[in-house]
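Here the complex is missing one protein chain, while the rest keep their positions.
After this line comes chain A, so read on.
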Amino acid sequence: MLASGINILFEGQNMARLMSGLAVTIKIALIAVVLSLIFGVIFGIIMTSKNLIVKAVCRFYLEAIRIIPILVWLFLFYFGLTRAMGIHLEGEFISIVVFTMWGTAEMGDIVRGAVTSMPKHQTESGLSLGLTKMQIYRYILVPQTVRRVLPGAINLATRMVKTTSLVVIIGVVEVLKVGQQIIEGGILNTPAAPLWVYGFIFFLYFILCYPISIVAKRLEAKWQS
């Protein structure tokens, strides 16, 4: 009875549908994570600025992203943009934009934390050697902060992968929604479907997130030696 539920994964186009849903998840997560890492480092360095206005603007951005839930951002960009300005953008594109905004803010804060935790003498030594500010960042601060940033960044990346399930609210059908469609479609004749479909999706998320952890562990081990 329970085992019969597994067939639902292979009925019709179900497996292909799950895979294309997974492709959507990966596409949104991957692009957003990569962009967040790049912009996050830049944003983080800007945040360490001593200029009050720059500081205030950064702070405002960070708090705005943190206080307002991702779901609301998705709504604001997908529906709000259209209503306010008549611009129609694809849900997938909006998802990538919103996730990148979120990732950049969080990543920036992680980078800022790491940079300011660097002992002052590191910068001062660089200055005394006659290095420019850019050079200090390029050769002294960034290489060291990357190591401190890593655990937080990995945590953020896996969180972003899992949070992609929210994008269904703006009509983007990702892997979890496909799963729900399959479950609901078979609810009357395959009562065991939820177990198998969710089990399979759990497995998919796992193979998505686990490699990230492995790479992180390897890097940490490498840098420690």
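Note that a residue touches a chain if its C-beta (ideal position, glycine included) is under 8 Å from a C-beta of that chain, and two chains touch if they have at least 3 such contacts; residues count from 1.
What we mean here is this: contacts and distances are computed from a predicted model.
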Quiz item: Looking at UniProt, which of "NADH-quinone oxidoreductase subunit A", "Thioredoxin family protein", "Cysteine ABC transporter substrate-binding protein" or "AIM24 family protein" names the chain that isn't shown?
Solution: "Cysteine ABC transporter substrate-binding protein"
Practice problem: With the full complex in mind, choose from A:Pro69, A:Pro151 or A:Gly171 the residue touching the hidden chain. | Solution: A:Gly171
Quiz item: On chain A, what residues meet the omitted chain?
Solution: 11-14, 16-17, 59-60, 63-64, 67-68, 75-76, 78-80, 82-84, 86, 88, 168-171, 173, 177, 180-189
